[in-house]
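Handing you a structure now.
Complex shown without one protein chain; remaining protein chains in place.
Coming up: subunit A.
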Amino acid sequence: MVRYTLRRFVYMLITLWLIVTTTFILMKNLPGDPFENSEKLTKEQKAILMAQYGLDKPVWEQYVNYLKDVAQGDLGVSFQYPARKVTEVIAQGFPASLELGIWALSLAITAGLALGIIAALKHNTKWDYTAMFTAVVGISVPSFVLGPLLSYFIGVKLGWLPPGLWQGPEHRILPAIALSFSTLAILARLMRTSMLDVINQDYIKTAKSKGLSQFAIVTKHTLRNAILPVVTILGPIFVNVITGTLVVEQIFSVPGLGRHFVMSVYSNDYTMISGLTIFYSVILVFVMFLTDIAYGLIDPRIRLAKGRG
C-alpha cells in the first residue's frame, strides 16, 4: 500500500508539472499585452513594464523563474490589480466559491437523493415520472438560463429573495439552487437506478418474506447499499461544483474566483491565469489522488493490478 501511495503521489506531481508547463506555453501564445490601457502605452513605457515583470527575458528563463516561483508557492502579482498578490486574490475569492459550492452540493445531495429514492420506491407511478421529469429538466437547462430566470422571477417579480449580491444568508439561496440543479438531476437518476438494482436483490425479497416493515427494509437494507455508487462519484462532483461556479457567480454577483478566471484570460493577466489554473489543478489532482487511495483501500485488486502494470 505504501508503494502504491508513493507511486500515485509521483504521478500527481508529474500531472501538476504538465499542467503548469502547458499553461505557460498557452499563455505565452496569447496575443496582446497584459497591461491595462495597453492601447495608450508608448513603446518606452511598454519596455519598462515588460522589464518589471521579467517579460523581456528569454522564454526559457521566464519558464525556469516561473517554475521556481510556483514551487515556492509564489504565484506572483496580478497585472490588473498591481497591489494584490494572486495568492491573496485566491484567499479572498475562494471562500465564496467554496461556500457556494458546498451549499449547492448539500442541496443537490439532499434533494437529488430524495427524488431518486421516491422515484425508485414509487417505480412507474406519477411520482416516478415527476421526479424523472425534474431530473431531465435539471440536466437540460444550463445554469446560465436558470440563473437569470431565478434572479428575475423570484428576485424581482415575486420579491421573495434578493436577485443578486452576497450578503445575508438569503443571498445564498438562489445561486445555490442555480448551481445545484444539474448535479441534483444526475444524483437523482443515479440514486433511482441504484435503488432499483438493490430492491430486486434476493436479500430484499428475503427481508420482505420475513415480514419486515417497508420502512425498515428501506432504511436498513436498501439505502445503505444503494448509496454506495452515489458516494463514489461525490468527490469529482464536489470539485466540479466548486470549480464550475463561474457563470452563477457572474449572474448573482458572488465575489468568488470563477469570474477572475475568465476575466484574467480576457485581459491577459498572465500571473492570474497561471495562479488560478494551478490552484484549481491542485484541488482536482489532489481529490483524484485521494480517490485513488480510497479505491486502493476498498479493493486491493485495484492496487495489485495497477502495480503489475
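Throughout what follows, a residue touches a chain if its C-beta (ideal position, glycine included) is under 8 Å from a C-beta of that chain, and two chains touch if they have at least 3 such contacts; residues count from 1.
Criterion: contacts and distances are computed from a predicted model.
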Problem set entry | Identity of the absent chain, which is to be given by its UniProt protein name, from "Pyruvate dehydrogenase E1 component beta subunit", "Peptide ABC transporter substrate-binding protein", "Cytochrome c" or "2-oxoglutarate ferredoxin oxidoreductase subunit alpha" | "Peptide ABC transporter substrate-binding protein"
Seminar exercise, completed: Among A:Phe24, A:Tyr66, A:Phe181 or A:Phe252, contact with the omitted chain is made only by A:Phe252
For this session: Based on the whole complex, identify which of A:Met27, A:Leu55, A:Val70 or A:Val89 touches the chain you can't see.
Result: A:Val89
For this session: Using the touch rule from the top, list residues of subunit A that touch the missing partner.
Result: 30-33, 35-43, 45, 48-49, 52, 77, 80-84, 89, 92-93, 95, 98-99, 102-103, 105-106, 109-110, 148, 151-152, 155-156, 159, 162-169, 171-172, 224, 227-228, 231-232, 234, 238, 250-253, 255, 259-260, 266-268, 294, 297-298
